[in-house]
Every structure is written in structure tokens, then in C-alpha cells.
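Only one protein chain is missing from this complex, and each of the others stays in its spot.
For clarity, chains are labelled A, B and C in written order, and residue numbers in each chain start from 1.
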Amino acid sequence: MDLTLSPNEQAFRDELRGWLADNHPGEEPTGDEAGFAFRVEWQKRLHEAGYAGVSWPEQFGGRGATLIEQAIYGEEMARAKAPSSANVLGLVMGGPVVIAHGSEEQKQRYLEPILSAEEIWCQGFSEPDSGSDLASLKTRAVKSNGGWNVTGQKVWTTLAHVSKWCMLVARTDQDAPKHKGLTYFLLDMEQDAVQVRPLHQITGEAEFNELFLEEAYIPDENVLGGVGNGWAVAITTLMHERAGLGAAAAASVKIALGQLIELANERGVAGDPIVRQQIASLLIEVEALRLNAWRGLTAIMKTGVPGPEGSLPKLQWSAVNQGLTELAVAIQGEDGLAKDSEWTYRFLRARANSIEGGTTEILKNIISERVLGLPKLR
Amino acid sequence: MDLTLSPNEQAFRDELRGWLADNHPGEEPTGDEAGFAFRVEWQKRLHEAGYAGVSWPEQFGGRGATLIEQAIYGEEMARAKAPSSANVLGLVMGGPVVIAHGSEEQKQRYLEPILSAEEIWCQGFSEPDSGSDLASLKTRAVKSNGGWNVTGQKVWTTLAHVSKWCMLVARTDQDAPKHKGLTYFLLDMEQDAVQVRPLHQITGEAEFNELFLEEAYIPDENVLGGVGNGWAVAITTLMHERAGLGAAAAASVKIALGQLIELANERGVAGDPIVRQQIASLLIEVEALRLNAWRGLTAIMKTGVPGPEGSLPKLQWSAVNQGLTELAVAIQGEDGLAKDSEWTYRFLRARANSIEGGTTEILKNIISERVLGLPKLR
Amino acid sequence: MNFDFTDDQQAIKRTARDLLAQRFKPEAVRELSEARRYDDAHFAELADLGWTGIFIDEEHGGQGLGTVELAILMEELGYSLAPVPFLSNAAAGLALQHAGSDEQRSRWLPGIASGEARGAAGLARDGEGSLVADADSAAVIVLFEDGAGAVYEAFDCEIEPVEAIDATRRYARVRPSGEGEALASDPAPALDRIATAVAAELTGICQRTMEMSVEYARERKQFDRPIGAYQAVSHRCADMLREVESTRSTTLWAAWAAEAEPETLPLAAAMAKASASDAGWNVTSSALQVHGGIGFTWEHDLHFFLKRAKVDGALFGSAREHRERVAELSGLGAAVPAGG
Partner (left out) sequence: MNFDFTDDQQAIKRTARDLLAQRFKPEAVRELSEARRYDDAHFAELADLGWTGIFIDEEHGGQGLGTVELAILMEELGYSLAPVPFLSNAAAGLALQHAGSDEQRSRWLPGIASGEARGAAGLARDGEGSLVADADSAAVIVLFEDGAGAVYEAFDCEIEPVEAIDATRRYARVRPSGEGEALASDPAPALDRIATAVAAELTGICQRTMEMSVEYARERKQFDRPIGAYQAVSHRCADMLREVESTRSTTLWAAWAAEAEPETLPLAAAMAKASASDAGWNVTSSALQVHGGIGFTWEHDLHFFLKRAKVDGALFGSAREHRERVAELSGLGAAVPAGG
């Protein structure tokens, strides 16, 4: 057991940390468009330095980083408060799924523009009636000359308004059972049959979109992983969504907790025994989250399968982030309730943490069924 | 809306309070047998004064008290720290079920000895494999000359070792669906075919028993409410178990909270902001429990049906009693962990509160299905 | 012993439920809230019905009813999430009614009762009220600080609008320039009634969001079942009921005690507001979790309730502050200042 970084891991971190010190682009400009342009530029710079798609194999323009290195990457980016990449979904999900299930031609066609942020990707999985129960999705694809006509509605499609490609799962066989008969497509967003409408959240911002498809056309060569294999392909995508996020999440929540402690000191409640207990509980939970994430990674690297602890970080992260933002608002009393107070946005945004990327209820089902082996509810 | 007692209710309370002041028998002696004899004497005295079976109609030797008066009775008994009656199950469940479902002969035969504590009653419902799922019980009754031979096992039968009669639910029709084919019997405990074994709980005491029936004989005239109606009859019994208990429970928990506050002062932690918040939360929950119980009663008296709030007191009582005993132990630090420290027994005993008389999980099912009208899990 | 409302009280509740349901349909609440404005006709109508003066002496133009009747209205105003400057006006009215001098009462109560010269009230720190509801439309403002209250003419105050997360109500920061005029007597009986009124509004908000959740849990299907059939959801709803009914019970108790058993009011009011502040957040945020993604969208109405519940939870004392008061009133000795 050695919780220090190996010489290689150390070297990876020091190099990245040094590079970030020299290349950090500073504060992101306000305004959606300016912000997006800024993140595109940032990703290009990352790509030139070989820091886009660190998890991708080298032959596809990535860095072939180990899980540990990926986690270090996430931690360092959070530590440096670096902006996120413009094409985050392409890097985290799009590339890996093309690499895992794509044909040679598809790899040639899609991977490089993802890394360079020339083509932005979005994800078309969730539907209004299919949230946790993804396999029940209704969007249907009908065969027609050399391709498919797709009709339906998707929701929660981040970045759809600036995306070239959408990772779309649609039903290609109405008669097959729920999980069969789904196909994974790469949808060209640049067509009139695709309408994007911003979806405002309770914070007032529009971080997400709704996607309306009216006979949108997808050529056969844009099927990924074969017709009818959509469920299997989608699952691997979602796996990639999880892996290594824990360490990064822990790092960013630790930063937030540091700000909370500053706030408590500013507000003169750092000596309040109740506030101290509340903050200490959060600090402990974050440390446990961080350690569970790292333990999970080392277990995968050793055995190929994640240990039980690997299923916990998402659950813990949402609870901690909700708890710390609630406490930050409470500490400010009436001042904390002003619409534009520093913490208010984060406080409201955190309500989605226990829903997005797997609701707390679904995650507990997964833990009890797959990790603990309890019977599935039938 | 008037939360004071009406003149009649006031008179009832004052008379009872005065009587208790003159007749309280003092501390219960230690030792099971001495304690039981003490409670028999106490019940006889209550009976002479017309304070046994207050809820029973006058024609059956009761007092015909209203629900409010029953609640007042419970509160006053708790306030005075009066011992419980020896035949508590006979008074709370046995009498009412005989009155509701019994024949004339049965009423003549059974009611008076219940009031006078000459015949003690116990309840034979739960079985090792049938806890929350009562209707799945396996104890079987087979017809035989002018009666039934009953074989099976019952558990949690308080007072079985001193009981003359057991309210027994057994399966008389193996082929009928679960809830049908059950019959409610009055079993004579004085026969060799009935074996009683004390059941020790985690406190070390044996408050309950196991009951082993090996072809125990029950004559036909001891069937209550007709063969095959056991489920319906049992449900009314359980209803009686609930009604009016809330007010009494609130009163006794309030007394316990008073002792907790004394303890906090003795231990010098009454000024501890965290302890203050914890105790205040408990005080608020108890007051809500008390008020919910009274609201529930007034709703029944007005409309005949309990309001939603009536389903809450048992749930709240178990949570509060567990919380206050845990806090009492915590306040005493290492001293609170001694086996014989004042609060230790109550702390351990409280663990059963969320299980006995309807588990918290079952009560929440009932609330969500019957009160909120949410779909039943099928 | 009877928790039932009198026939008159039931009539008030029915009228309020029906009228508010018509006036404040979800679209109307949304439109007003998104503009952060009120419709004067709404308030005028409530004033004509005598709601604004329901607890005010008849000699001052009120109906001379009590805190129970006020609580009934407040619960319905919370249930309908009515964007209308009612609470703060009532709070100022309670302050003057129960702590004002004869002169102060006859000067201000008629305008508050008729709604023609509205009042506003809030807690102050160092003489300044950081979040006073509807101060910008009030003629008279009452600020409470350290167990004392002072009355200010609105034009003697610098009133800076504050956009709170709750868009269903207008708020402002109030900086009095002058001294103001001290309330004649101990404001505690007024503050207890105000806390009770806010608790009643929270009860209505919780009741409504619980109903929305149960409704949604019956309709919404996932994995071929209504989500309300899953204990993760149904037990969550059962917990909502516990909080809603407990808050309603303690609030009605406090409202009743205000006139019938004044010695009980301080404890009952503290318990009611502590219970309501917690329930307000627990129930509405739990309702959001039941609704899942859709509950997180601006298009869904839930967030308007959640945000008002959050603000109401802090107005006139947080759950923690009221619990501390409960401790003090329950034999645990004097309060220890937060921060040790």
C-alpha cells in the first residue's frame, strides 16, 4: 500500500502542473458565445500540448494515460481552476465510443476533429418520458434510401446548439424487446429537420437544450456498432462518463469547501460549534469520496474490475455539494437569499446533482443489486 | 377550534387525577412475579373504581368513555406514572374484540374476568415467518370432534406465561387464498399441548414469549366471529391497539424528555449549543406528535374517519424515543455505557420501537397507499 | 378539546381556497413572478374582502378576528403561492395591533386594514433591515431589533430593492434615516404572531408541493411502474406528510394560543416556526427530487414554491434560532450566543 504517486505519476503531474502554470488562460469571459469561443481556444491549446483526450490511445492522437494519470489530470485541472474543454462530451464520450465500436473509416473521420474542437459533440440519450429508464426511449428511426429517418424528442442535450454531431440512440425495431431494437447513431446536427431549443433551469440559465427531430436523415455509415446494438454501445459510453470522474469531483469540492471555510471566517461563525461540526462532516465526507475514488481506480488497475467503493463517489459528491452550498447560504442568513449572491447559483444548481448522471435512487439500486447482490425488484 | 377541555372532559380528568392522587399504589416491586401480582391488585382497584376498560360500553362493565376521554385517561396515567394493568391486552384488545364480534354467551363468559384480572389474555398473531406479513401465518387448525386441533408456533406473545386465554389466529382452510381461510380463536392456555418459552431480548430481559402448539384443542364455541373470518376480526383488534395510544405515548415521552433535560443540567451540558438544538428538536417532535394525535381523535369524532395526521404518532413516537435515549447515553459519555446505568436499558429497549406494533417501513407503506393514495407495490 | 374550525372559519378557508385558485392560476403566478411585479387589482380585492384587516380591531377598520383566522388565510396564500403584498402588511399590522400605543394604532391600523396605506415589517441588524418584504410599496415600516420595535414613515427610509431568489414577492433593504418611533410595548407577542403567520404560509407551500409530488408519482412511469410504487419515492412522500401535518399542528396550536392561552404562545410560536422553516426546505427540495429532471426546469412551477419556502424559512428567524428559543423556554437555561 502506497498512497504517494509513483515516479512516473509524479512526473506526469509535475509536467502538467508546470504546463498549466505557464498556459492557464485566466478567467473565462462572461456571455455564452464569448465563453464558448474561449473554451474552443483553450482546447486547441490543450490539444497542441497533447493534453486533449489524455485517456485516448496514442495511435488516435491521445496520450494513453493510465486511470491514475487520468485522475491526476482531473485533479490538477480542478486545482488550477482551468476552464473545461469546449468539446467535453466529444473527448469524454464521443472519442472513446468511436474508438471502442467504430469502423476504421469512422475513426479516421471523427477522432481528430474531436480533439481539435473543430467539431463539437452532444449526447442524445434522455427523452421526456425516458429519464432513469433509458431503454424505454421512443425516438424512432425508419429505414429509407441508404439511411434512416429519425423522428422524436431528446432532452438535457448540453451543447446541442453548437454541436456538429449528436450521439443519438433511437429505436430501429419497434417489435423487439425494450433493450433490443435500439441503434446508436452519429447524427449530423446541421440539417433543418433538427431543431434545438434552449432549456432553462431553476437557476434561470439555459445550460441544456431540448432536441426536436422531424424525419432527420442519418446515412447508414453513421451507424455505430451495428444496427440493434445501441444499448450495449450506449452503456460503454456511460461507463466512460463515470471512470475517473471521482477524483476530479473530489478535488473541485475540496476547493469549494475551502471557500466555505473562508466564508465562515469572514462571517465570524468559524468558532460556532454547530457550524464547525457541519463543516467537519463535509470535510470528512469529501476525503472519503476522494479516497474511495482512488481505491476504486487502483482496484480496476489491479483486477480489471472496480471494487465496491468505486460505486460511491457520484452518490457522495452530490450529497456533499448540496450540503456545502446549503450551509454556505445558511451562514449568510438573509444576505444569502439575494438572487445574485455569490453562492446562490451554486446552491440552486446543486439540486440537480442528485438527479443528473444517474439519480441517487438509481445509483442505490445499482449498488444494492450489482455490488451487494440483493434481488432486483421485479 | 378549542384546544381546552370541555367541562365534561375537565370533570373526567379532575375526577381521575384526584382518584389517582389518593389511590396510586407507589413503586412497582422488583421481580417478575411480585410485579405481576402488584399489577393484578392495581387492576382490581381500578376496576372497583370503574377505571378498568374505560373505553368499553357501560353495559359491559366499562365506562363508555369518548375517544377524547380515553386519551385523557392515557395522559393522566402516564403523568401519574401509574403502573400498567395486569391484563392490558385483555382490556385493550380482548374485551373490544369480544364486544365487537362475540356471541351473547361469549360476552357473558369472557368480559367480566378480563376487567377483574381474574383471567389474563395474550395475543397469538405473529409467527417466526410471519412478522409484517401477518396473513402468511402457518399455524394450522384441523377440525376434530366438536372443535379444532391447532399446531404451530407463535412469537412475541407478551404475558403468555400467566395467561388463561390467547387470542389466536390460525389457518383453517389450506386451499383458500392467503387472507381467507384464517379463523380467530380463543385458546385455553391451560393444557399440556401449549408450551410457553420465554424469549430474551437484547436488554437481557424476557418481556416476550414463544408459544409452541402441538395439537392444542379448541372447542367450536371458542371461535370468534365465525370460521374463515379471522383476518377481518384480527384487523379490528389491531385497530383497537392503535386508537388513543398517541396521546398516552406523547405524555410518557414528554416525561422522559423532562428527565433528559434534568440529566443535561446535572452533567453541565445544558448550555452546549449542540445539545440544546438536539433537545429542542425532540421537544418539537413530541409536541407535534401530541397535537397530531389529538387532531386525529377530534377528526374521528367529527367525521368518523381519522385524518391523515392520525397515521403519524406511532412513527413519530418511535423516532423520538430512540433519539432521546441515544442522546441521554451520549451525554453521559463513557458512564452511559455501563450495563446498569439508568438510561442503558431504555436506550437498548428503544431499538424495538421502530419494529413492534408495525415497523416504520410498514407504517410508511400504509401512509403512502391509504393516506396519500399512491399505487401499491405489486 | 376540538381541533375543528368553526363554521365561520371553515367558510373563510373555503372562500380563500376557491378565490385564490381562480385568481392565481399557475400561469398568472408565473407571469407576475417572472416580471417580479404585483397586480394591484389582486390586493384591492383581498382588501375589499376584509382579509387585510382580519385580525385588526373593528374600531380601526378591521374585522376583529384572531390569529387563527389569519393563519387560515396565510396557509391558503401559501398554497396558491399568491404574488401579493399581504404578509408584510399583516406583519406590520400585528406589530402595531399588539405592541403599538393607542396613538400609533389609530394612526396606522386603518390604512393597513383598508390597504390604502400599507405597512411592511422585518428584522433589523444595526438599525438596518436587509430583507424586508414589500417595503417599497409601504407607507409605514416596522423594524424589530434586540427585543424592541420601531415604527418609521416609509419616506424617512432609504429603500433599496433587493432581488431575492423568491421572485413571487418583492423585497428591499431598508435604511432608516431618522430615529423612528419606538413601539409602545414589548414586541414579543407581535413577533410570535408574525412567526406563526409565516409558519402558516409555509404549511400551505408544503401541502401544495406534497400534492404535486404525489400527483406526479402516480402518473410518471419508469421501468413499467408508476414511480410512486417504489418505496424510495413513496416513503419520501410519507416523510413529507409527517412534516406537513406536524407543521400544521404546531402552527394551529400557536395560532389558537395567541388569543386563548397567551402564556403558551412564545413556546408554541417558536416550535411552529422552527418546524415550518425545516419543513419548507425539506418538503420542497424533496418534491424536486421526486420530480427529477423536469422539476429542475424553469418551465415547471415547483421552483417558485421552493424558493419562497427558502426565503420564508429565514424571515423572522431561522429554524435554528427558534430551536434555541425553545431550549431557553424549556428549562435549559439562557441562550449561549452562537459562536460560543
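The criterion applied here is as follows: a residue touches a chain if its C-beta (ideal position, glycine included) is under 8 Å from a C-beta of that chain, and two chains touch if they have at least 3 such contacts.
Please read all numbers here as calculations on a predicted model, not as lab measurements.
Asks: Determine which one of A:I202, A:L312, A:A328 or A:L348 touches the chain that has been left out.
Replies: Touching the chain that is not displayed is residue A:L312.
Asks: So one chain is hidden, and I want to know which residue out of A:S55, A:T157, A:N292 or A:T344 touches that hidden chain in the complete assembly.
Replies: In the complete complex, the chain left out is touched by residue A:N292.
Asks: Could you please point out the chain B residues that touch the chain left off the display?
Replies: The list for chain B reads 126, 128-129, 131-133, 136, 155-156, 199-202, 204, 268-269, 271-274, 329-330, 333-340, 344, 348, 351-352, 354-356, 359-361, 364, 377.
Asks: Need a quick check: the contact residues on chain C for the chain that isn't drawn.
Replies: Counting over the whole complex, chain C touches the hidden chain at residues 230-232, 235, 336-337, 339-340.
Asks: Would you write out the residues of chain A that touch the absent chain, in ascending order?
Replies: 1-6, 9, 68, 258, 261, 264-265, 270-273, 275-277, 279-281, 283-285, 287-289, 291-292, 294-295, 297-299, 302, 308-309, 311-312, 315-316, 361, 363-365, 367-369, 371-378
Here is the rule we go by: only the chains that are shown with their structure count from here on.
Asks: Calculate how many whole Å lie between the centre of chain A and the centre of chain C, each centre taken as the average of the chain's C-alpha atoms.
Replies: Averaging C-alpha atoms per chain gives centres 40 Å apart.
Asks: Using Cα averages as centroids, what's the distance between chain A and chain B in whole Å?
Replies: Using C-alpha averages as centres, the distance is 53 Å.
Asks: Two-or-more-chain contact residues of chain C, please, as numbers and ranges.
Replies: 230, 233, 320, 338, 340 - these are the residues of chain C that touch more than one other chain.
Asks: Could you list which residues of chain B touch at least two other chains?
Replies: Each of 272-273, 277 in chain B touches at least two other chains.
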